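Remarks on the structure that follows.
Excluded from the complex is one protein chain; the other protein chains are retained at their positions.
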Amino acid sequence: MSVLHYRDVGVNFGGVHALHGVSFDVQSGHVVGLIGPNGAGKTTLINVTTGVVAPTTGSVTLDDMPLSGRRQYQIARVGVARTYQNIRLFPRMTAIDNVVVGATRIRHDPDLGAFVFLPSVRRARIELQEHARYLLHRVGVPRDEWDTVASVMPYGSQRRLEIARALAMRPRVLLLDEPAAGMNPAETANLQALIRSIAKEDVAVMLVEHDMPLVMGTCDQVAVLNFGELIATGTPAEVSRDPAVVEAYLGSEALP
Amino acid sequence: MFDQQLANGIFLGAVYALFAVGYTLIFGVLDILNLAHSAIFMASSFVALALVRHGVPFWAAFLAATMFGGALSVVLDRVAFAPLRARGVGGGALGPLISSIAFGIIVVSVMRGIFGPDEIGYPSGSVPTANLHLGHASFTAMDLSVLLVSLVMMILLSLLLKATPLGRAIRAVAENTKAASLLGINVEHTIGLTFLIAGALGAAAGILIGAQFNAVGILMGQRIELKGLAVIILGGMGSIPGAVLGGFLLGLLEVFSVAYLSSSYRDAIAFAVMFLILIVRPSGLLGKRAGRTA
Amino acid sequence: MSAALLHVDGIHSGYGRIEVLHGISLEVREGELVSIVGANGAGKTTFLLTLSGLVRTRSGSAVLDGKRLSGLRPHAIVARGLIQVPEGRLILAQMSIEENLQLGAARTPAAERRAAIDSMYERFPVLGERRVLPAGSLSGGEQQMLAIARGLLARPRLLLLDEPSMGLAPKLVDAIFSIIAEVRATGTAVLLVEQNARKALALADRAYVLERGRITLSGTGSELLHQPAVVEAYLGSHA
Amino acid sequence: MRNITRVLIATAALGGTLAAATGAGLAASHPDLKWTAIFDSTGPAGAYGTSQKNALELAAADIDAGKIESGGQKISIDIQDSATSPAQVINIMQSAFGNGTSLIVGPTLSSEAFKADPLAVKANVPVMGVSNTANGITEMGPCVFRNSLSEAQIVPDVIEAAKKSWHVKTAAIIYGDDDQFTKADYTIFNADLPKAGVKVVDVETFHKGDVDFKAQLTKIKEAKPDVIVYGALYAEGAKLLDQARQVGLHGHEIGGNGFNSPQIIALAGKAADGVIVGAAWYAGAETNGNAAFVKNYTAKYSKSPDQFAAQAYAGAQIAAAAVKKSHPADAAGMCSALKQVGSVQTVIGPFKFASTRDADAHGFVVQIKNGTFSKFE
Partner (left out) sequence: MEWLVHFYALHSKLIDQVGINAIFALSLSITLQAGHLALANAAFGGIAAYVASLLSIARGWPLSVTTLIGAAAAALVGAAVGWPVTRLRGVYLAIATIGFGEIALIVENNLSITGGAEGLSQIPNQTTTWKIYLVLAVLAFIFWRLRRTRAGWAIAAVREDEHAAASFGIDPTRVKFWTFVASAAIAGVAGSLYAHENFFIAPGDWGFSRMVDILVYCVIGGAASPWGAMLGAGIISLLPEVFRFLHDYRDIVNGVVLLAVVIFAPQGLAGLWARDRRGRKATPPGAAEAQGS
């Protein structure tokens, strides 16, 4: 049951091919790793998916709904959530507030209710905060940091908070851009379990990551980009044996 | 009448261009809207006048007050902008806008304390007042000097930016401070020199305009500050040729709106053009940056 | 050859509350090409930025030619002869190629400047052909050449190269590496940071492997080239 | 809880500032008779307010020294700066009421008077306007007085004089359309010129702070009027005269109220020669004590007094005369004393209030000649 389809996606930045003819699918319940050397086009692909960058060619569809051509916020509203390579939390909001904002679009309680102290609104808010606490707990942000403003939280907590905020949207697709950057091995191991458990809830997860053990241990499928082109797809084991992939990462030994 | 109005427009445009060049330089380099520029403009004008009144010849007073303006501008940078820069506050933020307003308030009130609230003029005979004629148009020697000086300053500044090591350093800082640092450019020093140049240009504008209209007053910066904004938006924020082009365009536009429409709406036309440019083409006529959100 | 040109001792640095480097020590000797390899996020770029003074050194020291660099402002470090060609090249796209080179040569005596720049045009004819064009009009590989040429014009005692092959097609990568080899051949010491580990190691006199802000391995280039631990640092133990 | 703390801190901070703001006022003692003058010594109208402030300081010293007679009554005059901010005029006024002030002198601008005088009316404290020229000032209340002539009282004389001496048939008006004084010049001239049979052939405007008027003046030149009427304050006025010469205008000229300032001569120099101005006062006026006033003022402040200064000084003379005559003890007494003051000899000439509490006086038509104002013949 595939969810997210990339068909012949290409992006041109002033004559430079950032992406070229990329096609693959991401199924719900699966984690697809997107790897490749720096500058290979991984973040560009995420930006195309979320509407930050418009593809020059090809299309991205969610089920049968074309995403290309929609604005960023519209794509978010159909259930595509993301985290950022350079953490982009709401820096002066507390951890809980960050998560609550993530849920802004899925709330349906009437806004005006807040002004007349409508009990249902109050309940909804309490539920929302409960849910935020649950999510923070789930991603592993320590309890004593829940009421801290995001900008002063430890780095690893910020990374986890980004995931919690994305989950608050109840996404159908979750794009994680280097979630393990700056984490230590123990934290990375927890992250692996978390990503697996998210996928289990029928979310299609795309993981961009340089931490190979994490990618290999977490993903059902791996797609490898190099110079904007998809050079390999397959299971982690298949991909890591692929000479083209090893070459892409380590380069060839031959000197000119 | 057309000849005279054309001349009026060109000379008025020169005034605007002269003011706007330094204003736009700071924006081009630092992305900062420097609302204290008009205070430096005014203060230097007073300094020149005070020197002339103490018997200093006009040209010497001009040089000294220009240097004063440059120095005051460096002080402005050190006091109002450098601390914010050190904290990583960007040009688009509220901080530099307010701190420049605050610095402007301080300069204006100090000058009022020293020189009083009255407008004062140059002692007769200390500045050239000859009336000149060209075809059907008449104008004064000071009009002509302002025009020449604004053209010369624009050319010199363009040459400085284009062809000297300092100019290259300024443009490198404007484009990317990190790259500039790695090229061995002392970024803070270069920013200081940029303020020195911008301040000297603003000062020269203030001194010449004060002499041209034979009136130096505390409030002389206020009106031209907003007009100057219209000029740099019209020309493209950060663009030196744009400021000059914008200045002359606005001068002509205003004069011909008086001549053929109504003088009541002269300023409205200036600001309406600015408003429209922002909406249709925020980068102005010659600017490179886009002002719109992605 | 025995005296260290650059001596780095226990440098800690990072951004805000995050410490990225946890005590880096290494050496580069006169005329040597030293590579630092390691996965993304290991701290390679942070290390170079710390050497250049753009990231503050929290503790430890870097000494070039017997003079302490840590604590100096970036332009002063450049003046001491430590020149960096940064990641992403950071050419000044709106300025012409000639102007970019002029900026690089700003510390060369005026009399020699012209000749120095012309020699770069000879070495990189593609730059000479387009000297009046904005640098932003060059392709990625050409921009990298411009960045290296600009760095060389600053007459480095030590040239730092950060990922010079990043984002370049294989043919261009080869071209860049042959330029690096030429630079070394002229006697300029080079500290090369690369993710293209195999090429970097093959070229290097000596190399260090950086993992999570620490040096985990060091040795001659050819020693490290065939160590499984190096591959592991990149692809993990599955490979 | 957080919010409560916030509110508490905010209240404390506000309260502290408020206490500091008002403390000084509450502690002041009450002298025999206290007047409060409110002028704009800083702010956009600072040039006028400073003259008023100087003149009133001089008047206060003269009352103390007995040179202005107050029947032996001690009067303290508190001169406050409103920085051309109506909000501050209002605040100064309200604190003054609490301090037992018996007369408000000022404020400088009519726009401030319109906002602040109603408070004095409510508090039954009399107001003496010494520079307000707009219509409707004294109509605000039964104790609002002014000794400044409105434009309407001066302009007809000026037009009459111009017609008689110059035989003008057409006129052009240029005025500042964003200023009360200058807009009033326009309104009155534009109404009175046709009444006197003079056709208005062109009307141009400018804005406060403008420096270049050549476009408008060139257009006026095109219309070939017999006389140009300037509705401008001195700063723009001097530039207007200067630039009129530059574009080749050398005909007859009339200046509005704002032209009655030595500054215009100082700035415009010879370009000002020949302009006639309707004035409530001029330095050469042969009125009672004027020569001494001009001499003392010039000695004390190293610049000549202007109309603002003279009217402020005259205001003090009138109020002192009222004190001398009726010995008022409080604000109510001061109001009725002013109503009964009768005719007073002042530096602006013999003065009495009309039943509307406006000045019942005539101005002078003066001409700028050789760098000074003199009577227009």
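When the chains are written out, they are named A, B, C and D in that same order, and each has its own residue count from 1.
Keep in mind that, in the parts below, a residue touches a chain if its C-beta (ideal position, glycine included) is under 8 Å from a C-beta of that chain, and two chains touch if they have at least 3 such contacts.
On a predicted model such as this, the values are computed, not experimentally measured, just so you know.
**Student:** Could you tell me which of A:27, A:85 or A:151 touches the chain that is not displayed?
**Tutor:** Candidates A:27, A:85 or A:151; residue touching the omitted chain: A:151.
**Student:** Would you mind spotting which of A:22, A:100, A:205 or A:219 touches the chain that isn't drawn?
**Tutor:** A:100
**Student:** Which one touches the absent chain: D:81, D:204, D:236 or D:358?
**Tutor:** Checking each option in D:81, D:204, D:236 or D:358, the one touching the absent chain turns out to be D:81.
**Student:** Which one touches the absent chain: A:28, A:72 or A:190?
**Tutor:** A:72
**Student:** Using the touch definition from the top, which of B:6, B:50 or B:102 touches the missing chain?
**Tutor:** Answering carefully, the residue with contact to the hidden chain is B:102.
**Student:** For chain B, enumerate the residues touching the unshown chain of the complex.
**Tutor:** Residues of chain B in touch with the missing chain: 31, 33, 79-80, 83-84, 87-95, 97-99, 101-106, 108-110, 112-113, 226, 229-230, 233, 237, 264-265, 267-268, 271-272, 274-275, 278-279, 282, 291-293.
**Student:** Touching the hidden chain in the full complex, which residues of chain A are there? Just list them.
**Tutor:** Interface residues of chain A facing the absent chain: 50, 52, 71-74, 76-77, 81-82, 84, 88-94, 97, 100-102, 104-105, 107, 111, 114-115, 121, 125, 147-149, 151-152, 165, 169.
**Student:** For the chain that got dropped from the picture, name the residues of chain D it touches.
**Tutor:** 2-3, 5-7, 9-10, 13-14, 17-18, 20-22, 24-26, 41-42, 80-81, 83, 85-88, 90-91, 93-95, 97-98, 111, 114-115, 118-119, 134, 136, 176-180, 182-184, 187, 207
Everything below uses one rule, namely that only the chains that are shown with their structure count from here on.
**Student:** Hop across touching chains from chain A and tell me the fewest hops that reach chain D.
**Tutor:** When the steps are counted carefully, the minimum from chain A to chain D is 3.
**Student:** Return the chain label for which the distance between chain Cα mean and whole-protein Cα mean is smallest.
**Tutor:** Smallest centre-to-centre distance to the global C-alpha mean: chain B.
**Student:** Indicate the whole-number Å distance between the mean C-alpha point of chain A and the mean C-alpha point of chain C.
**Tutor:** The answer is 32 Å.
**Student:** Where in chain B do residues touch at least two different other chains?
**Tutor:** Counting only residues that touch two or more other chains, chain B contributes none.
**Student:** Enumerate the residues of chain A that touch no fewer than two other chains.
**Tutor:** none
**Student:** Name, in rising order, each residue of chain C that touches chain A in their complex.
**Tutor:** Listed in rising order, the residues of chain C that touch chain A are 17-18, 39-41, 139-140, 163, 165-167, 169-170, 173-175, 177-178, 181, 195-200, 202-203, 212, 225, 231, 234-239.
**Student:** With touch defined as at the start, can you tell me which chain D residues reach chain B in the complex?
**Tutor:** Touch list, chain D to chain B: 41-42, 44, 46-47, 49-50, 177, 204-212, 214-216, 218-219, 221-222, 234-235, 238-239, 242, 245-248, 263, 266-267, 269.
**Student:** Which residues of chain C touch chain B in the complex?
**Tutor:** Chain C residues touching chain B: 52-54, 73-76, 78-79, 83-84, 86, 90-95, 99, 102-104, 106-107, 150, 154.
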